[in-house]
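Every protein chain of the complex appears in place save one, which is left out.
As written, the chains take the letters A and B, and residue 1 is the first residue of each chain.
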Amino acid sequence: MSLLRYTLRRFAQAIPVLIGIVTITFFLANQIPGDPVEIMLGPTPAQEQVEAIRAQYGLDRPIHVRYFTYLSGVATGDLGLSIYYDRPVLEMILLRLPVTLLLMLSAFAFAIVTAIPLGVISAKRRNEPADHVSRIVSLIGVSTPSFWIGLVLIIVFAFYLGWFPARGLVLPWADPADVRGAATRIGVLRQTAHHLFLPMIGLGTLQMAQITRIERSSMVDSLQGEYVKLARAYGVPESTIVRKHAFQVAQLPVITIIGLGLSTALGGAVLTETVFEIQGMGRLIITAINNQDYQLIMGTTLVFGFVYVIGVIVTDITYSYLDPRVTYGDE
Amino acid sequence: MSEPLLSVRDLKTQFFTEDGTVRAVDGISFDVHEGEIVGLVGESGAGKSVATSSILRLVDSPGEIVGGEIKFKGETIFGLEEDGGGELRPRDEMLTEEEMRKRIRGREIAIIFQDPMESLNPVFTVGGQLREFIEINRDLGTDEAKGEAIDILREVGIPAPESRYDEYPHQFSGGMRQRVLIAMALACQPDLIIADEPTTALDVTVEGEILEMVKDLQEKYDTSFIWVTHDMSVVAEICDRVNVMYLGEIIEQAEVDDLFYDTKHPYTSALLDSMPRPDETVDELRPIKGVMPEAIDPPSGCRFHSPCPEAREVCREVHPEPREMSGDAEGTHTAACVKHDAFDIGYDTSPPIDTEATGGFSAGFTETGGEAE
Partner (left out) sequence: MSVNSATSDDDTPDNSDESGGPDEVEARVGLRYTLKQVRQDTTARIGTYIVGFMTFVAIFAAFDYYVLDYAIAEAVLYNPETDPQNVRRLLPPVGMENQFGQGVLEHPLGTDHRGRDLLSRTIYGTRIAMTVGFLATAIGLGGGTVIGAVSGYYGGWIDDVLQRVTETIYAIPFLVLVIAFMTAFGRDLTFAMVGVGITAIPVFNRLIRSRVVSIREEDYVEAARAAGVKDRNIIFRHIIPNSFAPVLVQATLQVGVSILIVAGLSFLGFGAQPPTPSWGQMLSASRGYMLPAPTFSIFPGIAILITVIGFNILGDGLQDALDPRINN
């Protein structure tokens, strides 16, 4: 009950931020030079045609009116029309968002699954060879641009070794008939995994490195905690201490870092989708910008913002669930 | 006297740091007999906590026990011997790390730590932590251990233990958490409990309650205690015998009454004088002058010579060994101060030195000399 109330309260608190995102997005998009109508109709359109299009997209009204229209539209799920695709913006986003979410989720899954053992081993064997290796790996990981990792992965694993495809993505829910080399659902899933592998590593490496670093320092702190000394003094086996006593406390900062990493990863998704030519939200926003489709620019930008805000709320709730010291009531 | 429960002989624990070797515990010897509360007193930095973690062989790196012997109920917790080539190696009968963990820690010797706020794990329930230690050290099943845990929580004075069992440490006050830590120690039914300044972090009224409770429970279970503290009033309250530590050495040990009424070492006197008493005003308090030097580079001769009000030139040169003071063979009162070795060392003929405590050449000699009697 209290967890539910906490969740609702966190969402309520996020509303001003969400409105802020819409506002920033709206005014940035309105700064965009060039006339979208001109792009649509070519350089010398007929005057009445222009007027009609302007009226259709509401471009003839003053900016503050358009702002409030847009805001109320967002509240009801109406993000306007994409000029370039000639379809509702929301429709385009709903088509592309699952792709990006799939990429993000797999990247974080990869990052968490590899980083936590690495960080724990590193902390447990502090200043031993295993620790040095893990620290160097994570240092390189946080210092390498994700798109370059993608390029190198393509060169090595797609071109030279030929183990994985270099571009595209197969969605797990795609119709087997549409997927090359897949006759059944299992075949589709295999194709998905096959295509997802390189982008997942490309996008997940930075997160992996960051989580490893925080996991290590957090575990080092935790292993020096008084409660660990106490457990040792009461004969608790060292493996239990690492896996339970020290570990659980050490995960709290890790959750925070995962939440913050969402922002980097969403940006990274734009780059990764470009490198691997995956048609997700990242490509959508770039297409929108290249075609000055400002409704679509606004829609995609604010969906990126919303996804991040929701992600942060989810990590907040996870945190409060794991840390009994966080109260659900008012601070 | 009977065989002691715990016997520590010439224990040396050192920390190997970048700045040099810290001789945190430098050759201390003491015994704990059954049913006894033995005090280990000294300022912070004297090596008390290192001494107690050495007994459980829980000294963290870069620290290491480098010499001496620790025996508990006939078993060797620590002991070295020379191998053929003159190198020291652990004796064969010394308990392995595995045996220490399974047979000694918690089960035979339990510890109560100083900081009740940090010692409990914040993400587990109080009851769960207590139950885990009981399960490990008393070979009980989960349900039995839970029952025991609730009983012991009640015993240490936690109200409504059944409901508080499922609460988290942050929901307990400092005093309550300290009671939980005491409950952990008692619940494992060890023969010896090491209490490492357990009441230092608490306010005075809570401290009083807890001391009372420990005294009652000690009588009931007949557990031995090593009580580490820097507070002489706590010593007076609870201890049977006392070891006074200064810079890694035990400089005086005695029955508690002897220590208070027949003080032999100037440092012990200084400690006693720095203790507030109801019949004195603040002006009359005499804090110990000067700070304790670093154990990394201990002073020559007597380590206390620089703050000592009774120091003479000889104290700078001669390192005093603990000597029997009471005259009986049992060694119930020893002190390490050359002023009691007058004829051998020449303390009386040695000129007083200019120390932080005497404040000048002329001030100290007769006045402070008389005071210590």
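Here is the rule we go by: contacts are C-beta pairs under 8 Å (C-beta built on N, C-alpha and C of every residue); 3 or more make two chains touch, one makes a residue touch a chain.
Not measured: the values here are computed from a predicted model.
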Touching partners, among the displayed chains, of the absent chain: A
Touching residue (missing chain; options A:Val188, A:Leu252 or A:Ile278): A:Leu252
Residue of A:Pro117, A:Pro145, A:Gly168 or A:Gly181 in touch with the missing chain, whole complex considered: A:Pro145
Where the missing chain touches subunit A, by residue: 10, 13, 16-17, 20-21, 23-25, 28-32, 126-127, 139-140, 142-148, 151-152, 154-155, 159, 252-253, 256, 259-260, 262-264, 266-268, 270-271, 274-275, 285-286, 289, 297, 300-301, 304-305, 308-309, 312, 315-316, 319
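Please note the rule applied: only the chains that are shown with their structure count from here on.
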Length of the line joining the C-alpha centres of subunit A and subunit B, rounded to whole Å: 55
Residues on subunit B engaged by subunit A in the complex (per definition of touch): 56, 58, 101-102, 104-107, 110-111, 113, 115, 118-124, 132-133, 136-137, 168, 170, 181, 184, 188
Residue ranges of subunit A in contact with subunit B within the complex: 225-227, 229-237, 245, 248-249, 252, 322-325
